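Removed: one protein chain of the complex. Kept in place: all other protein chains.
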Amino acid sequence: MLATVAKLIARRLLAAIPILLIVSALLFCVLRLLPVDPAAMSLPPTATIVQIEAKRQEMGLDKPLAQQYLIWLHDALHGDFGRSIVFGREAGSLVASTLPATIELAAAAMIIAAGLGLGGGLLLFSLRDTWFESVADLGSILLLSIPEFLWGLILLFVFGVVLNALPFTGEVSPNLPQPHITGFILIDALLIGRLDVFWSACQHLILPAFALGLAFSPAIMRVLRSSLFDVYHEDYIQQARLRGLSERQILLRHALKNAALPTLTLAGVQFGILFSGTLLVELIYSYPGMGNLMIDAVRNADLPLIQAIGLTYCIVVLSINTIVDSLYLVLNPKLRVR
Amino acid sequence: MDYAARSMRGLRKPDIDTVLTLQARELTITARLGGTFVPVINALSFDLAPGKILGLVGESGAGKTMIGRGLAQLLPRGFSITGGSLRFDGEDLVAMAPARRRALLGRSIAFIPQAPMTALNPVRTIGAQFDEHLARLGQRSPKERREHALAMLAAARLPRGDDLLAQYPHQLSGGMCQRVLIASAFASHPRLVIADEPTTALDVTMHAPILQLIADMQRKHGTAVIFITHDLRLAAQLCDEVIVMYAGRALESGPARTVLSKPAHPYTRCLQLANPSLSAGRRVLHVMPEQMPSLRQLQDMTGCRFTPRCPLATSECRRIEPPNAEIGPGHFAACLHVSGAAGIDPAKTTSGPPPSAGRRVLEVQSLSKIYRMSRGLLGGRATVTAVEDASFAICENEFVALVGESGSGKSTVAKLLVGLEQPTRGRIVFNGEDMTDPALRERARQAGSLQMVFQDPQSALNPRRRVARIVTQAMEAGSRHATWEERRERAAALLAEVGLAGDFDGRLPGQLSGGQRQRINIARALCHLPKLLIADEIVSGLDVSIQAQILNLLARLRDELGVAMLFISHDLSVVRHLCSRVLVMYRGEIVEQGPIDDVFANPQHPHTQALLSSVPPDEPAETWPLLQANRSLNQGRDTVQPWLKKS
Partner (left out) sequence: MIGSVGNSLRSPRVLIALGMVGAVAFCAIFCGVLAPHDPADQNLLSILTPPAWASGSDPQYLLGTDSLGRDVLSRLLYGARTAMIVALIASLGAMVIGSILAHIAGYFGGIVDWLIGRLVDVWMSFPPVILSLILMVGLGIGLDRVILAIVLVDWTRFCRVLRSEVLVVTRNDYVAAARLLGFTHWQTIVREVLPATLPLLITLLSLEMAIAVVVEAILSFVGLGVGPDQAAWGQMIADARQNVYQSPWNLLLPIFAIFFTVAAFNLLGDGLRRTLDARLAETGH
């Protein structure tokens, strides 16, 4: 059982590699086709044409596109993603220093989204055939119509500006020490033994995490509900009733696991989108993650940095998809045994 | 006067001490239709004694399944029990508190479902589902539960129970799933088991073993069984008593062999005459016109519900609802003309389909189809041989049958012949032209000389097209542009051909009944007067009375249009009635072929023999060797688990 699952995961990972290569090549080509000259941008504005030309040769920009890509790929595989033009630092290390904060935010948001989605889905389902059904359904559609960046602004306005209840800029209060050990602020705060830092970090995380979580939960809710509806039309539910099981036992032991399968597929896609949704929330809450770095890079057309960050987003999304696919295989015996 | 109640009491020996397992009195189930209520079960009464098998027989829509559902009070939305009582072991199930009723379900009352493959939860192992059931029955120790489960599986003749418990439903065949469900149903020593068409979804050769198992288990545990079926011959073999249902009414009831050998109600008689026989002389099938009334039609119907289709109907039948009268010992019928039933349709015999001596329309040589299955990036490749080295020919005006179990490759042959799949090897010569050449095939297709009638009319008819546009669909194919007038004319002719005169051309498939849809399905294939029709299980989804209508239609098409047909079916009686030659397919190969009477009289291949013996005999008095052989085997092995006695 464990061995078959491990084999399946390995197979999924292998299948993700060619996709990643194509993605990186596409990214490389799109960015090279831009009317921006990376060589000129990496030199001070006073540089002469000769200097720029020399830089172009140094950066390999005179070679054919395919060769340039291979050079870039070779460097990237050795951990060298080029130097950021704006920050003057290694793009790879910039990404590495901001990625943990983004992962932390996304993970918190995913937990909130999954929790709200599960609870809301069961609530919506339990309201079936009642007068509240259409009201709850309408409510879920309205919830679905508030994207994460609107939630960010609304929560910021209500809890930050009007109620002044929670902080809404940065990762911890500026008057507290900001540890940098693993990069994950919650873990680092515990590592240095500062509960006040941990508490402050939690408070700073609440609004952005809820903004994301609230935005992505309605989709999960609605899919869970409709999957449950579908499962309840199946023969084995009727047969379980005829065996005398209670409605509660039927829901928990028979329906939920079957309904989880389509829900999981959607949740996987949603979590991928949620991860990139951190970008807007980070921007709104000045959260020091990869999203804000991306915004800086994009506004300054910092190609090496855009490339490194874009690739990182893709890798994370592909990883999430792989994990969800594997989970799907674990839950679905039909696909597991072949 | 409570005829039915009185009648049923007469069914059993007047044994006062026997407590009845189930006693229905004037049971009425109604459906809400708009603002009005329509009875789907009308004042039904019967008695069921312990250890007896009661058959509920009838076509779909008769209300058989509603009775089983009503017992558990798990009726579809809009349906409810509105009258009468259902006493189980002396307690009324209708008036009972839901919690008490639920406690009985799965414990004292168990159900064997119609579709075993979907009745088990696909994401849980057999063991987990069995264990859950036993735990609910009150067995505490997991070890005991496991042992009990293994014992039950062994009793259901499932080998390697240990492995089975760890498997998931999709890893088992339909027959194995049904054995598991039977084992689980009898695990609690139930007093009553309801088996709702338990073999309908299974292969023909599985029918007898599954019925045998139910009969054995029933005997061993002394259980009373309600056996719901559409098959009169099956009911005659298995049941002690039967009730023939029609549109929610019990029309005839009594000891199974008496009722089915000397039917007193015209409906029972007509149903038997509509069913082709496997052994007796061929006769023209009796055709009941129209179909069973729908709920909506029942709303404003008076008198006997069978009147519109009854050959003996008089104006009186329309006015009064006939009482349930005793016509023999324990034999009851609700009809004003019981004496006339035996005289219906003095069984005209025919010589059977004519052997064809015409030119060969189709010649198939060494046809093979091998599917290659990719098993993912690292899985390598596997091959499945669906059809292997099939050779046969069909002559003009000849009906040839292709029989076999599901998965034997019958449907693949059909797809290869019409070009929906490409053969791996072999030649298909149609009308003198080699059809393996795609260009020639395309031309034959344009000419419409080779057509297929699909199995499921629900899926074969585009729900968005109106009937006239469906039957003349071939006229808008390719670059042809028939005018609407031409098409209307052709549609009217085709509809008349398949017996659908009237205003059908403007309807949508969703507004038609199953039999009407199948007629449309056939009419569409006839549009360009094909030389050969491939018909894939086209009557298997239909009720007996509708099936007879379609079979007679096909025979008429052969005589009038001179069309040849490859008739794919699993039903040997139907095949014998319609076809002159037969091909028997088993695991992708044609194992036997020849004139149908010769093959059926003297089958050579073991599979042909197995198929033939799987059909219950026509005469209720005859014994069916497959079902009777082991009946005595398990007697006296009755062991009652002590823990079960308590509950």
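Read from first to last, the chains carry the letters A and B; within each, the first residue is number 1.
To be clear about the criterion, a contact is a pair of C-beta atoms (placed from the backbone, for glycine too) under 8 Å apart; a residue touches a chain by one contact, two chains touch by 3 or more.
If you're wondering where the values come from, they're calculated on a predicted model, not measured in any experiment.
Participant: In the complete complex, the chain left out here touches which of the visible ones?
Facilitator: Hidden chain contacts in the full assembly come out as A, B.
Participant: Consider the whole complex, including the chain that is not shown, and state which of B:Q218, B:S253 or B:Q451 touches that chain.
Facilitator: Reading the full complex, the residue touching the unseen chain is B:Q451.
Participant: Can you tell me which of B:I320, B:L420 or B:A501 touches the chain that was removed from the display?
Facilitator: Once the missing chain is taken into account, the touching residue is B:L420.
Participant: Which residue numbers on chain A touch the omitted chain?
Facilitator: Interface with the chain not displayed, on the chain A side: 19-20, 22-23, 26-27, 30-31, 33-34, 128, 138, 141-142, 144-147, 149-150, 153-154, 157, 161-162, 226, 229, 233, 269, 272-273, 275-277, 279-280, 283-284, 294-295, 298-299, 301, 306, 309-310, 313-314, 317-318, 321.
Participant: Taking the full complex into account, what residues of chain B touch the chain not shown?
Facilitator: 418-420, 445-446, 448, 451-452, 454-456, 459-464, 473-474, 476-478, 480, 524, 527
Assume only the chains that are shown with their structure count from here on.
Participant: Can you compute the centre-to-centre distance for chain A and chain B, using the mean CA position of each chain? Integer Å is fine.
Facilitator: So the centre of chain A lies 53 Å away from the centre of chain B.
Participant: Considering only the defined contacts, which chain B positions touch chain A in the complex?
Facilitator: Residues in contact with chain A: 72, 74, 102-107, 110-111, 113, 115, 118-125, 132-133, 136, 168, 170-171, 181, 184, 375-379.
Participant: What part of chain A is in contact with chain B in the complex they form?
Facilitator: Touch residues, chain A against chain B: 11, 14-15, 234-236, 238-246, 253-254, 257-258, 261, 331-334, 337-338.
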